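The structure under discussion appears below in the form of structure tokens.
For this view, one protein chain was removed and the others were kept in their places.
Chain nomenclature is as follows: A, B and C, assigned in order of appearance, with residue numbering initiated at 1 for each chain independently.
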Amino acid sequence: MTPAQPLRVGMVGYAFMGAAHSHAWRTAPRFFDLPLQPRLTAVAGRNADAARAAADKLGWDSVETDWRRLIERDDIDLIDICTPGDTHAEIAIAALKAGKHVLCEKPLANSVEEAERMTLAAETAAKQGVMSMCGFSYRRTPALALAKRFVEQGRLGEIRHVRAQYLQDWLSDANAPMTWRLDKSKSGSGSLGDIGAHSIDAAQWVTGQSITGVSALLETFVPERPLAGDLVGLGGHGDLSGDAPRGKVTVDDAAIFSAKFDGGAGAGAIGVFEATRYALGRKNAMRLELNGTKGSLAFDFEDMNVLSFYDAAESPDAGFRKIFVTEPEHPYVGNWWPTGHGLGYEHGFTHQVVDLVTAIGEGRQPEPSFADALQVQRVLAAVEASAANSSQWQKV
Amino acid sequence: MTPAQPLRVGMVGYAFMGAAHSHAWRTAPRFFDLPLQPRLTAVAGRNADAARAAADKLGWDSVETDWRRLIERDDIDLIDICTPGDTHAEIAIAALKAGKHVLCEKPLANSVEEAERMTLAAETAAKQGVMSMCGFSYRRTPALALAKRFVEQGRLGEIRHVRAQYLQDWLSDANAPMTWRLDKSKSGSGSLGDIGAHSIDAAQWVTGQSITGVSALLETFVPERPLAGDLVGLGGHGDLSGDAPRGKVTVDDAAIFSAKFDGGAGAGAIGVFEATRYALGRKNAMRLELNGTKGSLAFDFEDMNVLSFYDAAESPDAGFRKIFVTEPEHPYVGNWWPTGHGLGYEHGFTHQVVDLVTAIGEGRQPEPSFADALQVQRVLAAVEASAANSSQWQKV
Amino acid sequence: MTPAQPLRVGMVGYAFMGAAHSHAWRTAPRFFDLPLQPRLTAVAGRNADAARAAADKLGWDSVETDWRRLIERDDIDLIDICTPGDTHAEIAIAALKAGKHVLCEKPLANSVEEAERMTLAAETAAKQGVMSMCGFSYRRTPALALAKRFVEQGRLGEIRHVRAQYLQDWLSDANAPMTWRLDKSKSGSGSLGDIGAHSIDAAQWVTGQSITGVSALLETFVPERPLAGDLVGLGGHGDLSGDAPRGKVTVDDAAIFSAKFDGGAGAGAIGVFEATRYALGRKNAMRLELNGTKGSLAFDFEDMNVLSFYDAAESPDAGFRKIFVTEPEHPYVGNWWPTGHGLGYEHGFTHQVVDLVTAIGEGRQPEPSFADALQVQRVLAAVEASAANSSQWQKV
Partner (left out) sequence: MTPAQPLRVGMVGYAFMGAAHSHAWRTAPRFFDLPLQPRLTAVAGRNADAARAAADKLGWDSVETDWRRLIERDDIDLIDICTPGDTHAEIAIAALKAGKHVLCEKPLANSVEEAERMTLAAETAAKQGVMSMCGFSYRRTPALALAKRFVEQGRLGEIRHVRAQYLQDWLSDANAPMTWRLDKSKSGSGSLGDIGAHSIDAAQWVTGQSITGVSALLETFVPERPLAGDLVGLGGHGDLSGDAPRGKVTVDDAAIFSAKFDGGAGAGAIGVFEATRYALGRKNAMRLELNGTKGSLAFDFEDMNVLSFYDAAESPDAGFRKIFVTEPEHPYVGNWWPTGHGLGYEHGFTHQVVDLVTAIGEGRQPEPSFADALQVQRVLAAVEASAANSSQWQKV
């Protein structure tokens, strides 16, 4: 066996997502056979000391304080973008122009216009064999990948209902501190783009259908929050006194919308979506349920190793079957542990690296492409437009 | 102890609801102390033989073939209306005018106009001590009644999210026969009025808030269905060959809407509602979840003896607590079995009789009043108006 | 249709079980077609005033203060025994000798010797067409009856494991009052005979196998309890001060035993049983799980309308299927409500009446016979013998 060629990675950002991506780059080749061997070559961050500490902790070989330097370096093959959404377009386009493959965190951008420019850059680069992918990592949860397989196998028949919720509660406390995720200029939107985008991507991907229109309602429950020096990221129970100076929340706290799908061969499904960070007690309930003419599927990330499947053919003794998605035949699972030994949150990122590196190695376009992510961005924009227009139906 | 005075009941209709109501009239005094003693005096149905057979089976003393006769009889104190919605207004108004108390199945009527007339009649009659109530029987599920108690006790704080689903699947099969429930002239609407009305009433009642506006989407998946002689009621797996003549479905199969609540003391909640008979595998999933600033509640009628409660004060060891609502301190439960011995579907109707008879005996207005049910009817109408107008926001 | 002949019932005892039986006698003919029409003719109790009040409340036509009078009466066809176990043998044998059918609550008796005499009397009476049945009412839970059907259909293959728990917690509080259920002279044994007997009967009935030997451990956690005047029955959270005089608990609080089954056609299964009233938080967790060579089944009475079924043939996408046992094809269910509308605790008693009356009407031996109940009694005795002998294996 010839040793695999290296794939030298330069990562921008090293917070929550940076840690998850680092673990994935490190771990993927230990459990999967990859055509290229990832190297954690360099990480970029504006604060040199902090970036150096992160590099040591996360296992990166070198540090840059400007992401532009990362792109200039000859010893970098791929740029991994783990920064807030307002920076994605500039970094990704520059990297693609420089011939670097790109993995970009979701949502792809903070506007359709940015996403369109990124997609154009991606399509141009692809002609030169330079690949790009958007990090909708939930696609790599084995149970959701199995759900897609079931739909493709026709086990649900024609899909009628899509029910997607992404429920968190880390902002329930009105004194939880302000973060960049609540600043529209950084994050583009709130629950909608941060977590709702995952639901949109998952729903479209699993069903194989695209959303064609929406009617939406957005709500901001807590309009101001205490400032905690630097804007912190996604936090625990952090809580500041009522006396701290407060910053303005400029994004939605919760998003609700109905949707129609284009139906593929059938008549199309109708969907209902909800994304919030105020559903007290729901910690990371990224849920998807599909009801078809032959069967139904239900998934909840809080029980991420399980897919529930209802097969109407078993009637009158039918019932939701709780499939413990830990069999060697299930997506990704055979490379891990014996049956019954569940995976965790970070495995999605490891699988993302596996799929990305495999596609690059084989010269194929990885999925989801920037074009796929642009479609999600268009749905996000339609949701905002409908909400701003008395919930009137908005075509995507 | 003086023997209780009788309360002589005349019931109109004897199908699914008639059987449930008969059981309730018969059973309530055996487990609860009532101020009046219900008597199953007469049942009315157009087909004399069928009505006679039903009377024998269900335990009614006599039979009428015209509901008007029932109202004329001196030995009837209360009219119990268990017929399709298109007949409610005429029967109820006539009964109230004749000085009979009325229990009317939900939805109160097939239009706001009818419901307004009924409410007027009810309010007029009430001045004479003639009482009326609408049969939103889910209010009498102990777990939902406990949910209301928790909200009233402030254990949820201010409510932010309402999540209400009513999912059934008995129409998933496109060859399931046509029924009166799919004929708009009989039923008024489809999933919306049949099951969605329960969700609306439960959500408003438990939260103590009223819906002020909605944005809605209605869908009919199967526009024609085989005709099975007489229009049958709610069925099992009945299925007709593809050759049977087909009738037109004139109601919605599924309803999705977002809503705003008036908030009581707080700022109001936002809600998302879904009602469908096409959610394959969901048999009677009447679900309600509330997220407040201090706690959350979740209920699913498919596990009807359970209420899930999340108390944020227990953080970081908080979690949804699965309360088995079978303790003597819980609503209605103390009159039944020891702790841990669950109740079933029909108990809601028995409790409804208990509450109705107790209110009549005490000269109080029972709840939900026709006025309460009129408010539900207005929400139903707003949903239909929004759906007919590109989902645009519609005030209630 | 000729009107059904009456079946005139005389019931002894009117506490918890008496209320459940009364409801069943009253309700069964309203939902099921029976060959005989039950009449609630007379109830017997030593205290005349209390018995009269109970008769009025529960709907019995007359009262006796001595059960012997009930047996003497010509207008009684069936004696329903709802008293503590120490009285079963005398009443049942006298009734059978007098030509009355007998329904006797479980456990059949307080000793094997009594149970043997009762069985002999039952078998003698049966030759004259006088029938008898023991009230293991859990057999009539639709989900458990469906479990038996699955085993009979071979859907589990050969059974290897039986896992039976009956967990309650109403004695967890060491100050909960003394009851007759804790007095060996009344109840025969504690958790073992009261609830463990249900598990034994259910396990043997569903598997179609008999227990051939056991190894057991019995434990009494609280040896004395406060006396509350008359010995109360199964209670709520009743609690007496630490100063009340205390009575001695003379039965087991918890029973654990392993067992071997005779296997029918196969090699036999091994089982593990646990019965306790000290499993805090478990209210009426009567659970049974079977693992076979082809499939598994799991049941928990706290979710009584559900049967979980695992079919290995569906591997690798197999999973426990949560069958909501509310379809018209399921045992007993078709006579009640539409799909998805669950039943409650008391329905088991109603179904018991249906099966008993149907068997009597058809001249068949109802099940479980006294002989079946004697086999359970022998297992109970073997458990006690093993526990008294250092857990040594004890043949049944």
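The definition used in the following text is that a residue touches a chain if its C-beta (ideal position, glycine included) is under 8 Å from a C-beta of that chain, and two chains touch if they have at least 3 such contacts.
Quick caveat: nothing in here was measured; it's all calculated off a predicted structure.
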{"item": "Touching residue (missing chain; options A:27, A:65, A:87 or A:389)", "value": "A:27"}
{"item": "Full-complex contact with the absent chain, from A:83, A:119, A:291 or A:326", "value": "A:326"}
{"item": "Which residue of B:321, B:364 or B:395 touches the chain not shown here", "value": "B:321"}
{"item": "Residue, one of C:68, C:161, C:248 or C:364, that touches the chain absent here", "value": "C:161"}
{"item": "Touching residues (missing chain, whole complex) on subunit A", "value": "16, 19-20, 22-23, 26-27, 30-31, 57-59, 168, 170, 234-237, 282-285, 302-304, 324, 326-329, 334, 336-347"}
{"item": "In subunit C, positions touching the absent partner", "value": "160-161, 163, 165, 169, 172, 174, 215, 217, 219, 221, 237, 254, 256-258, 260, 267, 270, 272, 274, 276, 278-282, 289, 291-296, 310, 312, 315-316, 318-320, 386, 390-393"}
{"item": "Residues of subunit B in contact with the chain not shown", "value": "146, 306, 308-309, 314-324, 327-330"}
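Assume only the chains that are shown with their structure count from here on.
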{"item": "Centroid spacing, where centroids are CA-atom means, of subunit B and subunit C in whole angstrom", "value": "35"}
{"item": "Subunit A and subunit B: spacing of chain centres that average the CA atoms, whole Å", "value": "41"}
{"item": "Multi-chain contact sites of subunit A, meaning residues that touch two or more partners", "value": "315-316, 318-320"}
